[in-house]
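Single-structure report; data block below.
Removed: one protein chain of the complex. Kept in place: all other protein chains.
Just so it is clear, A and B label the chains in written order, and each chain counts residues from 1 on its own.
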Amino acid sequence: MSLMLVFEQILNGIQFGVMLFLMAAGLTLVFGVMGLINLAHGSLYMIGAFAAAAVANATGSFLLALAASLGVAAAAGALVEFLVIRRLYNRDHLDQVLATFALILIFSEGTRWLFGSFPLYLDIPDYLKGAVILPGGLQYPLYRLTIILIGLLVAIALYLLIAKTKIGVRIRAGENDREMIAALGVDISKLYTAVFAIGAALAGLAGALVGAVQSVQVGMGEPVLILAFVVIVIGGIGSIKGAFIGALLVGLTEKLGSILLLALLSSFLEPAQAKSIAMMFSSMLIYILMAVVLVVKPSGLYGRRV
Amino acid sequence: MDKAILQVKDVCKSFAGLRASYNISLELYPGEIHALIGPNGAGKSTLIKQISGELRADSGSVYFGNKNISGLSAAKRAHLGLARTFQISSLAMEDTVLQNVMLGALGSRGNVFRFFGPVLHDKELLDRANDALARVGLDQQAAVCTAELSHGQRRQLEVAVALTLQPKAFVMDEPMAGLGGSGSRQLTSLLDKLREEAPILLVEHDMDAVFALADRISVLVYGEVIATGSVDEIRGNLEVQRAYLGEEQ
Partner (left out) sequence: MSRERQINIALVIVLLTVPLWAWIKDEPFTLTLCTRMAILALAGVGLNIALGLGGLVSFGHAVFFGLGGYTMGILASHAQTYSPLMESPFLIEGTKSMPIIWLIATAVSALVAFLIGALSLRTSGVYFIMITLAFGQMFYYFAISWPAYGGEDGLSIYVRNGFPGLNTLDPVQYMVLTYALLGIALWFFSRLANSSFGLTLNAARQSPGRVQAVGIRPFKVQLFAIVISAAITGLAGALFADLNRFVSPTMFSWQTSGEIMIFVILGGVGRLFGPVAGAALFVFLEHQLGGLSEFWHIYLGLILLGVVLFARGGIVGTLAESGLKRG
């Protein structure tokens, strides 16, 4: 195992983590403020990716595609919040899980109906192609570095939004006491729609960014959704900070876990055997991580006791 | 005086540096109603939870009979005969009144792990449950869904469930909370009769009820017991008046 490989995997882990953070931020905000568990968040990720692919194919502009992913996902989010989600705020988690599971079915099949079953492709623009040589001599794809950068910028922007702005004050108030915020005279249903749309936009952006390296297809959202849930559960539901730390933990576990596990097993097993066992368990590592965190801290790392 | 049934010794508890209980000691003797009063936030509920086992004290101990129960779970303590009622009714709202008292009877008898026999045909449990309902005056409501009971009836049901445990002592957290005049009087006379069966540690805000019922009163302020004594002693205690009664009346 070379040090360079580890370094590269760390960057990959951060890139993956940052992308998960874009997904997880919306989920955790929606849970923290409205108490809603939203399985359909993965559909918004998919919608963002499809919107970006469609716009990129029509105009050839990657920036317009990203803008479309944000806009369309936010609009879809606001619409679905208005039509369905707001009826679920006062329901128990079971109802929320089922209703949003139903939304997944509708969104997925609806997208398949509109775009067909074949994957679409979204290309990385020329100016983001190629590799950068990092200190130490590692060549790393520029596009992946860009994702890391965008993710960090979003994290900072979210931090500022919540810590410094008026809407942030309302969000924090809403997390602590829903009745108080209504008493403050804030139009709570508008606030909820706004929070939901922000979360949706971030999910859409993540979908578009990832769509450029993988293919854009129906069903792309659910695996990411589940990982995003793992992230917010590890971080503590409702906590943006927890989501950020959780996302990096999960990202690094995913990318580094298998090579570390292999190195560990190789120290006392034959190479072939070590490799097959490492293969078997590496895909489970994230879930093992989550189970361990929950067993030790039943409300996640930064969660409040619920 | 007889030996104390329940004894709290030097109990301390703090949350994140905030002192909720500080060196609290008190006793509950057979046949008495010992009222625990104090302003909001004095730490009454925290103390109750440490006695019933929902919270563990940081230091100090709780004795029940001759046994140190400080390390036991709430369920074990209940099983030993320490019955508590809740400030906010925590009944199974979808179940009938009878099912709620049956649960109490079942808990005190043990062997919950029966999967086949219909529990509502269990004669022994039924007798115990109906008996408890009759004593609080809810026997006519046995088949009613708990959610349909009035607030006062729910308070009575709370007491009935505690009765089914055939307890050696009661710990009651504001049983009168939210009751109107007649409801409160009714419950007062019920508790008055209960003390013969098992002594009651009574946390209560309703001063009429406290003065009518209590044999002894302890006053809790900022997590400390500032005075313990008979009703008259407490009424005459200047420190208590300053700290508490003065602001209330």
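The rule is simple: a contact is a pair of C-beta atoms (placed from the backbone, for glycine too) under 8 Å apart; a residue touches a chain by one contact, two chains touch by 3 or more.
In this text, all values refer to a predicted model and were calculated from it rather than measured experimentally.
Participant: Tell me which residue among A:V6, A:V213 or A:I226 touches the hidden chain in the full complex.
Facilitator: Candidates A:V6, A:V213 or A:I226; residue touching the omitted chain: A:I226.
Participant: Could you tell me which of B:C12, B:V119, B:A212 or B:V231 touches the chain that is not displayed?
Facilitator: Going through B:C12, B:V119, B:A212 or B:V231 one by one, B:V119 is the residue touching the chain not shown.
Participant: Considering the whole complex, which of A:T146, A:S266 or A:S299 touches the chain not shown?
Facilitator: The single option touching the absent chain is A:S299.
Participant: Could you tell me which of A:A102, A:V132, A:A163 or A:L264 touches the chain that is not displayed?
Facilitator: Of these options, the touching residue for the absent chain is A:A102.
Participant: For subunit B, which residues lie in contact with the unshown chain of the complex?
Facilitator: So the residues of subunit B touching the unseen chain are 52, 54, 73-76, 78-79, 83-84, 86, 90-95, 99-100, 102-104, 106-108, 110-120, 122, 145, 161, 164-165.
Participant: By the contact definition given up top, give the residues of subunit A that touch the hidden chain.
Facilitator: Touching the chain left out of view, subunit A contributes residues 31, 37, 84, 87-88, 91, 93-95, 97-99, 101-106, 108-110, 112-113, 222, 226, 229-230, 233, 237, 276, 279-284, 287-288, 290-291, 294-295, 298-300, 303, 306.
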